[in-house]
Structure formats: structure tokens, C-alpha cells
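Here the complex is missing one protein chain, while the rest keep their positions.
Lettered A, B, C, D and E in written order, each chain numbered from 1.
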Amino acid sequence: MRNDGRKADETRPLTITAHYNKHAEGSVLIEMGDTKVICTATVEERVPPFMKGQGKGWVTAEYSMLPRATNVRNQREAAKGKLGGRTMEIQRLIGRALRSVVSLEALGERSVTLDCDVIQADGGTRTTSITGAFVAMVFAMDKIAREKNLSRFPVNDFLASVSVGVIGETPYLDLNYEEDSKAKVDMNVVMTGGGAFVEVQGTGEEAPFTRRELDELLGLAEGGILGVIEEQKRVLGPIADKIKGASHAAARN
Amino acid sequence: MRNDGRKADETRPLTITAHYNKHAEGSVLIEMGDTKVICTATVEERVPPFMKGQGKGWVTAEYSMLPRATNVRNQREAAKGKLGGRTMEIQRLIGRALRSVVSLEALGERSVTLDCDVIQADGGTRTTSITGAFVAMVFAMDKIAREKNLSRFPVNDFLASVSVGVIGETPYLDLNYEEDSKAKVDMNVVMTGGGAFVEVQGTGEEAPFTRRELDELLGLAEGGILGVIEEQKRVLGPIADKIKGASHAAARN
Amino acid sequence: MRNDGRKADETRPLTITAHYNKHAEGSVLIEMGDTKVICTATVEERVPPFMKGQGKGWVTAEYSMLPRATNVRNQREAAKGKLGGRTMEIQRLIGRALRSVVSLEALGERSVTLDCDVIQADGGTRTTSITGAFVAMVFAMDKIAREKNLSRFPVNDFLASVSVGVIGETPYLDLNYEEDSKAKVDMNVVMTGGGAFVEVQGTGEEAPFTRRELDELLGLAEGGILGVIEEQKRVLGPIADKIKGASHAAARN
Amino acid sequence: MRNDGRKADETRPLTITAHYNKHAEGSVLIEMGDTKVICTATVEERVPPFMKGQGKGWVTAEYSMLPRATNVRNQREAAKGKLGGRTMEIQRLIGRALRSVVSLEALGERSVTLDCDVIQADGGTRTTSITGAFVAMVFAMDKIAREKNLSRFPVNDFLASVSVGVIGETPYLDLNYEEDSKAKVDMNVVMTGGGAFVEVQGTGEEAPFTRRELDELLGLAEGGILGVIEEQKRVLGPIADKIKGASHAAARN
Amino acid sequence: MRNDGRKADETRPLTITAHYNKHAEGSVLIEMGDTKVICTATVEERVPPFMKGQGKGWVTAEYSMLPRATNVRNQREAAKGKLGGRTMEIQRLIGRALRSVVSLEALGERSVTLDCDVIQADGGTRTTSITGAFVAMVFAMDKIAREKNLSRFPVNDFLASVSVGVIGETPYLDLNYEEDSKAKVDMNVVMTGGGAFVEVQGTGEEAPFTRRELDELLGLAEGGILGVIEEQKRVLGPIADKIKGASHAAARN
Partner (left out) sequence: MRNDGRKADETRPLTITAHYNKHAEGSVLIEMGDTKVICTATVEERVPPFMKGQGKGWVTAEYSMLPRATNVRNQREAAKGKLGGRTMEIQRLIGRALRSVVSLEALGERSVTLDCDVIQADGGTRTTSITGAFVAMVFAMDKIAREKNLSRFPVNDFLASVSVGVIGETPYLDLNYEEDSKAKVDMNVVMTGGGAFVEVQGTGEEAPFTRRELDELLGLAEGGILGVIEEQKRVLGPIADKIKGASHAAARN
């Protein structure tokens, strides 16, 4: 049994609080165990320079941790004067993953920025950010769709993410910080509601991993993600039905 | 009557949630109306270079707003690569104010860093940060005092802050964002539990102000701050009694 | 008696040398005792982006100290690659104070930038900068008013600043560096020629201050500022009469 | 057939020129088709602060492209004043991958820095960098092992990397730039000579990918990497035999 | 005799490999002894803001060294976040020198950027960069002249550069790194094919130099540069004849 009493294929308790911020076009507070992230979606009626004049929208993300989100205080990146490599890698991942289920044409020439601010960290901050940011984004997309009378809902499918890893010889789902620091293999998986992969990032810095281990980890991730998507649907309520892939995903279950 | 139904000399509802963060040595979520700030206190057994070898401690603060804390999204200072003037001014103010009620000698050669992260802004973020940071700091000081057997509690007095301002011809206590943007005079006041001033910062960019207006604003601020300190005491519970100035402040009321 | 033989309510000798720089639209070398600041006003026929298209002008300020203006050499901020918090705070203060007596409408869509470069520091560099920058600005405004045939002189009132502080139990006017480092309370006051406050910034880092102390300090400041404004008028000569508030101020004396 | 006449499971011609730089402790010019990277290994008798005093070494990497390595000139990151997210992501990947086959204990308290500078880019610059950096690193490790009489050769296994991707419905090995820009799924795989995975990074920004596609891509990558390792062995000559995993890998073939 | 067997007035072996980069409009790999520089010319159909609308073109240069181009590894300027003084000085010199033989009017409103990346350094990197960049630039100019049907070839004369210096009491031509570190006077000379000076930069940090020494150094430089220009002509082939100053230079020999 794990240090918090879970089974190997069990995720931590997941809570998503909708409309956590009164200003944002979409927002949630997502809690995956003790990992807590505020995700806000900001809609702006303009796109970055490289996207101008194409009649298409843009979705991007930023990620940050409060200095004391972690056990030891980290210096602010604003004080250092630059973003670290880890931060850039994570925010590129979040943006890329979200765009994979968005129709930029249907969105039209406007942008949605997802801010994922980790207020408390206990492992899995990037996967939790993706899961929460998806919900905040859908709330914002729904607002755009209604106010701008979009002809098509710009989100094609559900999207969620979990981490998996191998500790000793055993694969586990949804590692907390203590587990993560003991894992010899660490993998982040992003999947759609339709069950397809959007990102698979497996790293064996401690030790390389075999094809069999890879297969087991992907299986665990798939199970975890489908559960997480159920909670996303619950929070989104009737808006969930506007997502094209929703029926598909439902069919799979 | 004001846009939220308050009287001119009334503060917004104040809630301080203790121990909001599981990692920090002291922490609160403070809510002053819709202004919400997470304040965490981090204790480190070292002091900045300029304080080394003096047998004294240090207290400092950092301040930031999440990008969508405000009605319009602000670019992250980490992305810009530098802190803005407003941020620097505020974090210098918070640190200076907190140090005014701390005995750095009693603290010993260690430092306490207060991180004030505004997760939602509706006016008065700097004054709310001071009020919340004080409570987070006292929790951390209590932990130090117990674990390191300090001979004297290093906090000398209570400390809180409110904003006041003149709209039209009327002075008001605790301006929210909408009021703040209409004020011709804006003043932030920091006071001790003993009723003395630590900071008085009054600005009349729209219009200069008279001595009489200044006097009225200081009166309003004093009333507001004493009320805020009552809430600080409630949250701190028995720890409040360790603060030397506590009896003094009590005597005043 | 003070270390330089002054009485408690006496300012240091003040000299303002007009037209110190042959390129600038307005300039002075201001000397307040051993504190020496070059203030230049630059006029540009454009405004910052956030002011565009409003038919109004802008006044802003920058502040810096030569590396060896102080007793110990300071590293250049250009070499550090960023402005310090103190610099930002001061230049925001100078700009805000100057704008309080300027009619941006009367100025029209152009900007005046005041550069305050401290070439020797001995306490009171920010207050001396405000006093000198006001004169340089008025010279520049006069040039604009004549060349562009402004219908109204864009400066409404005089503006000057002094520092005051409490050393031991005694309040003093215009602290030099040695006095400033001993002061338990430090206050910068900016006033108009009409006798109203524009900025009151009092700090009691060493010890909080009482309402009575605040009142005494404000009284000292008022006396000092009126004297400083007399010198401004002398240097400005006939241009002084174009300032609307001039008669008012004269009436007060 | 592909635009350069290759079959789907064929890599581009690979040339590795040893000792390309006269100063570095190890160096190669690696050419994978028209992608050309200079990899140099620098040995320093010190480790970064966070590794000090542990009796272990460190291996790290930096990656850059000359401005005109690509079809359109890119601004230098030195001129921009900061590293981009893509650069950081790649250099973190290279360092992590190399460390997975190094015994930091056997290396001892010294560091090896691999500089991968792309002088011409035509797809697969990060995978080519890993393959080339491995060889440069082994040359440097051999120099250390001989000069410092290490008791054990600090490299445990071979390491190489290729990219794979899906264009249309077909999976391809080792995409060139033109192919890469048409791929809907893009995957970088790093493997050891022993046939285990070190990194698997698959991204489906254009379209999510199925489990079957993932499996086919991994199969292609495995074949490609084993071929690349043969070339590494040829260039390393007798030094190749010092790598523990060498016999293992040989056994597999 | 010198450490590499050369006579005092002899340059190191010079090799210029044309078209080293498949993307650039002009490119060479230039090798002056063990100093190796990749020079690429990039043509863009726009000019910097300060040149806009004048109907004239622009030529500029950037210079960098790979971290391990030198015997000891240098930190990347991109990692430091800023260009060093030496880099800026060199790239300003290269650009200025190239512009001296270009007719910006004949070029038309477009820009040519020369990137000089030192891949191995052994003294004389700035002079070698100028010599190589000139050839890369001429290739690019020829491409422009043909594709845009320029009425006049925009390069007026040849241009090359060598270093000279005094070691002990003897003046030497084309110092390698070891010689350069022993030189008491160091001079870089840039000349046209017509034999006129474009830049003379002599520095006597170790010891001042006399007028006679200066004269001898200039004589050596002149001889060296004319030899280098012969190699430039050989590499340029028939394009060399398009340069107006070519006949002039030929006449001198």
C-alpha cells in the first residue's frame, strides 16, 4: 500500500471548484490531493503577431508556482529576471496539449490565455494544471460561443492528464511528491476523451525502462485519465454536452 | 451610501483563514471584501549578506499579483524579466512596516520572508497584504520561539493597515477598486496596536489636499485599523497574548 | 544646535543655477547644502502609447545618482541591468508630484521628461530633485507656451518639497545625510504654492510616531517649503507670474 | 518513396568526424543528412554548487543554433538576452539523456559539459545532438579515465537517438525538415545500446495518436537507433570496448 | 623563427571554402591557420527602422565564438543574458569595415547581415572574420545583383584585414594566439584592395609604441592584406571582376 493508503492504480481525491475568480472568463481551483492550482482563462480579441490575419484563434498557457508552494521556498522567477527551463517546458506542454482539442478556426481571431498558478505543490503539478486548465478553457469558450454566436463550439474533445511512474519494480498511478522523488521512471500522459494520446513523455533518468514497463504505465494512465474526465464533466454540467467528442468518449465507457 | 452598501467609516467584511498552506512556517488566506491574498511566512536559518555577523535577524517581504487577479490580465513580471516600480514600492513598504514591530535582536540570526500573492484584487491589496502578512509572520515567530527557545517573543506590537481616501468632498474608509479609481486623494496608513503610526502615505495626484482633510482621513484610518486588529487577535488566539504591545492595545480600547 | 550650525527649523543654503545645460528645453543645477542635482527638461512632440489620442500631454521623471555621488561608490544600475526599488519609487514620486500642478489638457499632446541626476548626495536628494525639476519644467513649459502659442499656461501652481524628521525627541527641518541616518522618523512632504499637500510620506521604521509628532513635522515642512518657493520665484523671474497659483501663494505670505 | 529517395524505415547518411576541435577534451562533427552539429566536451575539475561534496560528478549540455543554420535567419539568443523555451527544453533533454548512461560516482567530483552547436539544420537537430554528444563525451571520459586512473570506466552503455513521425497515415524514421513540417505526430526516442528506453517524447499537436501508431513508431525508432550505435562504435574504435553495456548491445544484434 | 616556422612577414596558411552553408545567400568557412570562422550572409528585403524610406540599404554584422572555440571554455553570452564588451566592439568593427566598401544606394532598400561564428580560435579572429565576411557578402551581393537586376554592383572595392604586433622589439605579421599573448603592441588593420586604410586600431597596453614602430607595423599589414586579397579573388572567381576597385588593386600589384 502507498504512503497515503491508495492502491497502485488509484488517483488521489480530485476536487474542481468552478468560477473561483470573479474577473476571469473561466476559472477553477483544482485540487488533486494536496496539489492545488488556480487556473484562469483570459479571452482577448486579438492574436499574437505570427497568427494575424489568418482568421484563426490562439490558445496559450503560462505556468508558475508561488514561492512557498513547495516545501522549501523557491526564488521568484520575476526576481531572477527570467523564466527557468522547467517553467518554459511546462507551459509549452500545457498550451500544446490544449490546442490539440481546439478548433482554432471555430474560435475565430481571438486568443485564450490559461494561467496555471500552483498555490500548493505535492507532485503532478503539470498534469493537474492541464486537467484544470481544460475546464477553465471550456468555461471561457462557452462564454465566447454564446456572446459571439460561434457557429461551432471550438472544443472538439475532452482532455486530461495524469502522471505515472515506476517505483522499485511496480508501476503506480498519480505519484505524489514523495513517490515522485523515489521513482526511477516518470511519465506524463495527456489523453483525449476519445482515448487517443496527445502527449507521452517518459523519462528514465535513474534507469532506462523496458517496452513492457512502458506498456503497463500507459495502461495505468489511460484508466486514471478516464476517471478524471468524469469529474471534468460533472463540473462542466450541461456545457460538457457541447463538446463534440463527448458522445464518443461516453461510448467508450 | 457606498456602491456596496457600506457607511463611510465602515470596512469591508474581513476573513482570515489560518494555516492555508501546508508547507509554510506560517500562512493565511486573507479576504477583505473581494480582495484575496495568500500570505506565507518562510523561516530560514540565515540572513542576507549585509546583516551577517550582527547577531540580528531580518524580515523581508515580496508581493505579486496573479496575472488575472485584476479585471484585465496583466503580463507576468517573470515574463517581462523585471519587477515593476509599483511592485517594488509595495514590497519595500510591507517589509519596512513589519520590521517596525519586530525585535531583530530577539529573533536572532535568521530571516523570515513574507510572500504576499494577490489571487484576486478589488482595491487595497497592499494594506490587506500588510494585515495578512503580520498574522502569518506571528505564526512563524511563534514556531521559532518555541523550537529555538527564544528568551523573548520577537514581535513587540500588533500591526495592521487600511486605505482611506477622499471621493468628491467626502472621506471614506477602506476603498474598493471602483471607489479607488474615483478618489482624488488616496492614503495608506499603517498603525501599531498601540495606536502609533508606522507609515502614512498620502497622495493627491488628482488634487492637492488640505490639512483638515488629512486629519479626517487619519481619524478614519485609526478606527478601521483597530477593528482589523481585533480580527487578527481572534485568529491568533492564545498566541496573541505573547505580543508585548497586546495589553497596551487592549488598554486603549 | 545642528552639526552644521543650523537651527531646527532652518533649511540648508539653497542655490538654483538656471540654464545649466545648453541642449535641454529647461534645466537647472540645484544645490541644497552639499546635495547637488542636475535637472533637465526634455520636450517631445509625442506621448506614451497609453495617452495617445486623448489630446492631453504627459509629464514624467527619471532619477539617478552618479556612482560616486555618495560616500561609498554604488554600482551603476545600467551595469546591474535593472533599476532598483528605491530608484523606481523616487522617480514615480517625482513624476506624480509634478503632474499634480500641471494641466495636461493645456499642455496638449506632447510630453515633458524631467531627468534628475544627483551628482553629489548629502541627504534629501528626492525632495531637492522635486524642487529643481519643477523649475526646469517651468522653463520648458514657457518655451512650449511661447512657441506653440498655448492658450493657457500649463502650470497651475508652484511646487516644492523638503524632508523633515525626528532625531531623539526633536523634529528637524531639511535633514542632511548624517542627520537622516540618526532619525527615527523620516518624512518627505510635497506642497503647492497654495499651501496644500501633494504628497505626505512618513515612515517610522526605527520607531512608530504619534499624532502630535506628525503635526509638528507637517508644520516645519510647511515653513520650509514656502521659503524654497521664494527661491524658485527669484530664479524664474517674470515667468513666475504666468503661474496661476502665484498670486494665491503670494497672498498667503 | 520519400523526397530524398529513402524508404520509410531508413535513416539519412550518417557521418561522424572525430576530434573536430583542437582544444576540447572530446569533440565530433556529426552529419545526419544535411543536419550538422559540432559537439564538444569540456572537462572541468569542479561540480555545480548543488553537487558539491558528494564525491560525484556531473554531466550537462548546452544547445544552440547558429543564426543561419535554418532557412530563415533567427535572432541570436545572446542578442535577445535570454534563452528560448525550445532551447532550454532541448538542452535539459540532452543532459538528462547523457546522465542516464553515466556513473557519476565513477566519474568523481568533476564535470563534463557538452556543447552542441548546430551549424546547419535539416530536421532532427536534438536527436543528432544526443548521438554526437555521446561520442564526444566518451572521448572525454576516456581521457579522464586514463589521466586520473579511474578504477571504472564511467560510461555504462551506448546511447543514441532518432526521431520518428507519422505523415498521412504512414510512420517514418528520421524525418528531415520538410517531412517534419508535414508530420501530424512527432516523436523523439532515446535508447541505450542495451535496447532500453531513456526518453520517449511523443506529441500529437496536429492530431492525437493511437496506441497502435505509438507501437509502430517505437519499432521504427529501435531499428534506427541500433544502426546509429554501430556508427558510434566504428568512430570510437577500441574505446568502445570500455563501455560495459557494449557486449550486451553486441549480443542483441 | 616563429613557433610555427613562419618568417616575421609571413601569414599563416589561408583557406576559404565557398558555399559552406546550404541555406545562406552567401557563405564561407575561412581558416587562417587554426583559426576557423563560419561566415554567412543573410539578405532581407527590409532595413532597420533608422534607415527606412531613404532608398538605401544596410550592412551589419554579428560575431560570436562557440563556447569551446578557445582553450578554456567560455560561458555562452546567451546564458549570461547579455553581450560582452569585446563582442560588441568586434561586431561594430566588422559591420563598419564592410560598409566602407559598399554602396548602400546601389544595394537598394534591403539589408545584408553577416554572421561570423568562430568555431575554433587561435588568434586573429576579428581580422579573419572581416576577410571571410567580405567574401560571403560578395556572394550574396552577386545573388541580389542578378535577381534584382541592380544597375550597379554594390561593392566598390576589395576589403581584408590582418593583425600585426610587436613581440620583444620585433614587428610580426598575423599573430597566432601564443604570439598575441606575448605581444606588447597589438594592431588590427583593415585595408581596401586599392591600398587605403579603413581601420587602424593600435593598442599598447603593455607598453606605448613609437612612431617608427607604428610605421613598420603598417608596412607589414599592407603586405599581408594584399596577399589575402589574392585568395579572396581566387575564391570569388569571375564575380571578382564585378568589383569596381578590382582593376585598381590589380594595377597596384
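Note that a contact is a pair of C-beta atoms (placed from the backbone, for glycine too) under 8 Å apart; a residue touches a chain by one contact, two chains touch by 3 or more.
Every value quoted in this text rests on a predicted model; they were computed, and no experiment measured them.
Shown chains touched by the hidden one, complex as a whole: C, E.
Across C:D4, C:E77 or C:E109, the single residue that touches the chain missing here is C:E77. Within the set E:S161, E:T192 or E:Q232, the residue that contacts the chain not displayed is E:T192.
Residues 21-24, 27, 34, 38, 40, 42, 44, 62, 64, 66-71, 73, 76-83, 87, 113, 115, 117, 119-120 are the ones on chain C that touch the missing chain.
Against the chain not shown here, chain E presents residues 82-86, 88-89, 91-92, 96, 99-100, 157, 191-192, 194, 196-211, 214, 218.
Rule of thumb we're sticking to: only the chains that are shown with their structure count from here on.
The minimum number of touch steps separating chain B from chain E is 3. Upon removal of chain B from consideration, the remaining chains are partitioned by touching into the following groups: A, D, E | C. Between chain D and chain E the centroid-to-centroid distance comes to 34 Å (mean Cα coordinates, whole Å). Residues of chain E found to touch two or more other chains are 81-82.
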